[in-house]
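Dumping the structure here so I can ask a few things about it.
Excluded from the complex is one protein chain; the other protein chains are retained at their positions.
Going in written order, the chains are labelled A and B, and every chain counts its residues from 1.
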Amino acid sequence: MTDLMAFDDALAAYDPAMGLEVHVELNTNTKMFCGCPATFGGEPNTQTCPTCLGLPGSMPVVNGKAVESAIRIGLALNCEIAQWCRFARKNYFYPDMPKNFQTSQYDEPIAFDGWTDVEVDGESFRIEIERAHMEEDTGKSLHVGGSTGRIHGADYSLVDYNRAGIPLIEIVTRPITGAREKVPAVARAYVAHLRELLLGLGVSDVRMEQGSLRCDVNLSLAPTGSDTLGTRTETKNVNSLRSVERAARYEVSRQAALLSAGSSILQETRHWHEDTGVTTAGREKSDADDYRYFPEPDLVPVAPSREWVEELRGTLPEPPREHRARLQAEWGFSDLEMRDTVGAGALPLVAETIAAGASPQSARKWWLSELARRANELGTDLEALPVTPADVARVQALVEEGAINDKLARQVFDGVLAGEGSPDEVVAARGLAIVSDDGALGEAVDRAIAANPDVAEKIRDGKVAAAGALIGSVMKDMRGQADAGRVRELILERLSS
Amino acid sequence: MSLPLIQRSAAQLADALAAGETTSVELTQAFLDRIAAVDGQIHAFLHVDAEGALAAARASDERRATGELASSLDGVPIAVKDVLATEGLPTTCGSRILEGWVPPYDATVVARLKAAGLPILGKTNMDEFAMGSSTEHSAYGPTHNPWDLERIPGGSGGGSAAAVAGFEAPLAIGTDTGGSIRQPGAVTGTVGVKPTYGGISRYGLVAMANSLDQAGPVTRTVLDAGLLHEIIAGHDPLDSTSIDQPVPPVVEAARAGAVGELAGLRIGVVSELSGEGYQPGVQQRFDQAVELLVGAGAEVVQVSCPSFVHALAAYYLVMPSEASSNLARFDAMRYGMRVLPEGVESPSAEDVMRATRDAGFGDEVKRRIILGTYALSSGYYDAYYGQAQKVRTLISRDFERAFTSADVLVSPTAPTTAFRLGEKLDDPLAMYLNDVATIPANLAGLPGISVPAGLAEEDGLPVGFQILAPALADDRLYRVGAALEALLEQQWGGPMIDPDKLDKAVAR
Partner (left out) sequence: MPEITREEVRHLAHLSRIELDDAELDHLAPQLSVILESVASISEVAADDIEPTSHPLPVTNVFRDDVVRPSLTAEQALSGAPSVEGQRFLVPRILGDEQ
């Protein structure tokens, strides 16, 4: 069992420095270096060609749209755009990498020296961006046999190269220092901020649960007050906002325990385990630091003209801060409501829900209360819930039409989350619609009055407040599928004369 | 009296087809028969595709019947070096590790040959992954020089050169990374052209060194090389390094050069590419060829390219570096052979990669992979790979300077005539020295041609004359090459290759 130091104690003794590396899969039509579709899913090995399979003789050709997206991302992060840069080969052997080298950028990234500001609890943190560069994704392995379905202990693996060659942009921050106890929250806020920004640019689906946005968390501790950086670990596989926060917190506690016990930190790759909430050491790779980079001889340099860069600058959406201010005004959210929405990483979801027809307050309400609670129970991010903004807007519409009430709405979400179909399908299949047939309701009201003569008497005497007890009885009788307002009207109609 | 079909040049065969004197099926069959008769001794081919070639020949004959020809060489068969991907035909690169691999796609060069109607006779032998100067590093056994079966046909494209020299094919495709088209051309008495880097698509050419590799024609005449060049050249969107400009007028230049008139042409003799290390008979034929060109009106200037002395060193750093990375993909996971290590229970993917690469690669490939891995390693990169790339810049500058005083540069193609099989097999360095005159053009991306210059007095074996031109000026090679060819044939009274003599060698 790994020793951990309580987070607050760890921060009393040590100062964390954090670097974040985010890989973003671009939503181009085709892959980085070939014309195969870059879409998610698809039957195994149906989206490959000689180039992305690394067949002998094949050659890469750069996807111009991917370069354009990379430049726009760089500009949105206030980066310099290279006058001239090249692709390089990163050489290492791995079965899911068809050529046994990754075509990437090494010391000449397309974008560098940028910054972006994120907010945590109303406090602004400037995150410096070291670089954003272009590279290609690897294939995907299924590990067969063994006990866990994991790589360790597997008997063999099955590789699908559909993902191989999908364009990736790797965005690397400079070490983030001075965030202290807010380090985990800053990590989360930065990734949420990037998602929002990338979505605004329209360059990626940024679906963390599908792997189109992946985060590595580099973390080191130094004794408080020291101005040198400690030895860092690189935690891979951190694929939800929640996990980014938890992984950063975990590493602070783990490293602090080691350091305070007089041990040193190994510079190593660690793996985040979403289920158990811990990081474990990766296998030590003896050749990990000798990638034998050299310029990719099959590609020519990329030299974006300044005219092109300026033209692309003109296509940028408004920066997140302005974007949020505008939305807040448009939606009439209070500062606190807006901050909670952003903090929950729900801004894009709320915006889409509003775009799908829901009122701002109802959109906020569903995502930040009911659905946030469910995501929390499931240990996942809001965006990973199997419910779409369109679904939420539809549920709200059903409520407003009077077809269901809030209580039934929660049952509709149960059904949608359980994969039973669209809100309308769930309402139909589960028979959740409010009974608006006055005949059936009237009978239920009559039964309630007959069963509670004393309550009925009070109402007849003008104590209208007593109606609540009868309404409850009717709702129970109707298993909740009634409009309480209509029930009240029917009761008062019958007992007022 | 007309020559037997197999002895004719491709241009003559195209004329015979046009005149209705023969059909593509007939002449394709004639070459297949010749292969059946002599390839047992020459071993130029790794794979012969009689069925496919004849089907393509029939299709060509049908086109001819309708009068809609696909190209100037429609119906003339060709052999292709086994380093180019051919859909449906085995492509081994002369290596065990790719034994039995059948690509699901065509190299652009191959696609263009097919589109131009040239029946593909088969795939020719080569040093494993084009690493060598003798074809002895083929995993499938060496090719023999038709002039003397005990001697090497050059390399790496010894199969293509021997096939053309031995009348097994009128045309072939080679690839040239450090001289693999030109040096085999020289030692087999054939014509070999390395076009300007980027002039011919490399898509589907299994890379040894991407920044040096270039495919090109292997033929018996300069005009044939031009005709073939025109078919395979031109921009290809699948190769990012392919030149997006019109193909130089190579056929026109070959026809113009054949007149043998070179007034006003300045020929630069490169001081660094002659003298010590060059066999006397080679030097003598070279000098005589220069005199012939002067006789045709050319002016000779001596030029010095001092950085050329470092070309071999730069080459043997750049090439293995790129190769070590290119060959990483041969790992037993997706295609090619898979060898399980002996005595290992439940081997890992890594174990299988190691065992397969040990069993599947020959010594020369291993040497170059290890050398390249070393040159790219952290700590050595700047001293080796980085420096080698700077030397390329120096070599390019030497060429630029030389081309201010000369229109073409000339040298012997190879320092010696064909050596004996086995003679240099265990001395890699001696083998590497064979490419000393051809390598500079690859490092600078310039075009070069080797044209037969006669037989060396001491051994009666072919000598090659190399002509180099500035980038994109491939047509100059053809003009000067065709002129030299015409002048020499006037002296000899016909082509240098004597079929009777060759057949005696083959029959021995």
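The criterion applied here is as follows: a residue touches a chain if its C-beta (ideal position, glycine included) is under 8 Å from a C-beta of that chain, and two chains touch if they have at least 3 such contacts.
Please read all numbers here as calculations on a predicted model, not as lab measurements.
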Hidden-chain contact residue, picked from the options B:140, B:203, B:286 or B:361: B:361
Contacting the left-out chain in the complete assembly, out of B:45, B:147, B:167 or B:197: B:197
Selected residue (touches chain absent from view) among B:107, B:444, B:483 or B:502: B:444
Residue in contact with the excluded chain [from B:9, B:143, B:324 or B:466]: B:324
Absent-chain interface as seen on subunit B, which is shown: 101-105, 197-198, 211-212, 237, 240-241, 243, 307, 310, 312-314, 316-317, 324, 328, 331-338, 341, 346-355, 357-358, 361, 363, 366-367, 369-371, 373-374, 377, 383-384, 386-394, 396, 428-429, 432, 443-445, 471
For subunit A, the residues touching the chain missing from this view: 28-30, 34-37, 43-50, 53, 55, 61-67, 84, 86, 93-96, 138, 141-144, 150-151, 154-161, 236-237, 269, 271, 282-283, 285-287, 290, 292, 295, 297, 299-304
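What we mean here is this: only the chains that are shown with their structure count from here on.
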For the subunit B and subunit A complex, residues of the former touching the latter: 84-85, 91, 93, 98, 101, 103-105, 107, 202-207, 209-211, 237-241, 321-322, 324-325, 328-331, 333-335, 346, 349-350, 353, 373, 376-378, 381, 385
Footprint of subunit B on subunit A - complex, ascending: 49-50, 53-62, 89, 91, 93, 95, 98-101, 155, 157, 159, 289-290, 292-294, 297-300
